[in-house]
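Removed from the display is one protein chain of the complex; every other protein chain stays in position.
Right after this comes chain A.
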């Protein structure tokens, strides 16, 4: 197939064919990072701006490395050092960036839809590096890439996502991507963080860990943020760990070859104990490695559709 999108905003927008094409392309780019010389000239002469209106370390580093390995010229902008603090609107900021003849803007923002909003007004490409609780397409692609690498076909694969689903862009992006590829998705966690309304998307909602994970081929754990505790969504991280954390005991409920995943950063002894995080079922660090390949694929394909 031919890739036709100048923006990557959400997996909800993509067809199964497009997602598969992205994953296939990522497989090729994964080989690049395994070489001695980890660099290809795919984006030589292209300029990418990483605009992080919401702070990030791992996603930003992963994007930066992906851009460098594609030989792009890059500029990093943080909200704290940008004009946004001086009262410039987001649209003015990105239009100024575009006027510097930039090819791609990789943006993270706390407001859902912020990337879709700017993409409508820009000719350069926009890659969503996370928008509020809405979408984080490259994280979902790297998760799905890892599942496909380990389990083969995604069709009918049973994937359970556990944690703060309500506030999670990772959960939403995984959900849409996996559903498009025919996987069976279960969302699990405390009832305050996993509303039943998600069922409208065609997933199973579950508030009991055992029910949620015992048949799963993949269990993807999401980071629990302390601020949700103070907002009254659950009583304590200790109680969370007791009812929804993975540990040596409840690993026995699961399939022996279950994949344990986590987008990081992990809270040891909250979402999972060290035995699980560092155990044979965990592919958490491989996810990080695959993130690079997936982001290279996304940047490469999207940059090819930016019209000059």
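The rule is simple: a contact is a pair of C-beta atoms (placed from the backbone, for glycine too) under 8 Å apart; a residue touches a chain by one contact, two chains touch by 3 or more; residues count from 1.
The working rule: contacts and distances are computed from a predicted model.
Visitor: The complex has one chain missing from view, so what does its UniProt entry call it, picking from "Dihydroorotate dehydrogenase", "Pyruvate:ferredoxin (Flavodoxin) oxidoreductase", "Dihydroorotase" or "ABC transporter permease"?
Guide: Result for the unshown chain: "Dihydroorotase".
Visitor: With respect to the chain omitted from the figure, which of A:30, A:108, A:134 or A:184 is a touching residue?
Guide: A:134
Visitor: From the list A:30, A:108, A:148 or A:172, which touches the chain that is not on show?
Guide: Of the listed residues, the one touching the omitted chain is A:172.
Visitor: Which listed residue (A:145, A:198 or A:300) would be found touching the missing chain in the intact complex?
Guide: Result: among the candidates, A:198 touches the missing chain.
Visitor: Provide the residue numbers of chain A that touch the chain removed from this figure.
Guide: 89-91, 109-114, 116-117, 131-135, 166-167, 169, 172, 195, 197-198, 200-201
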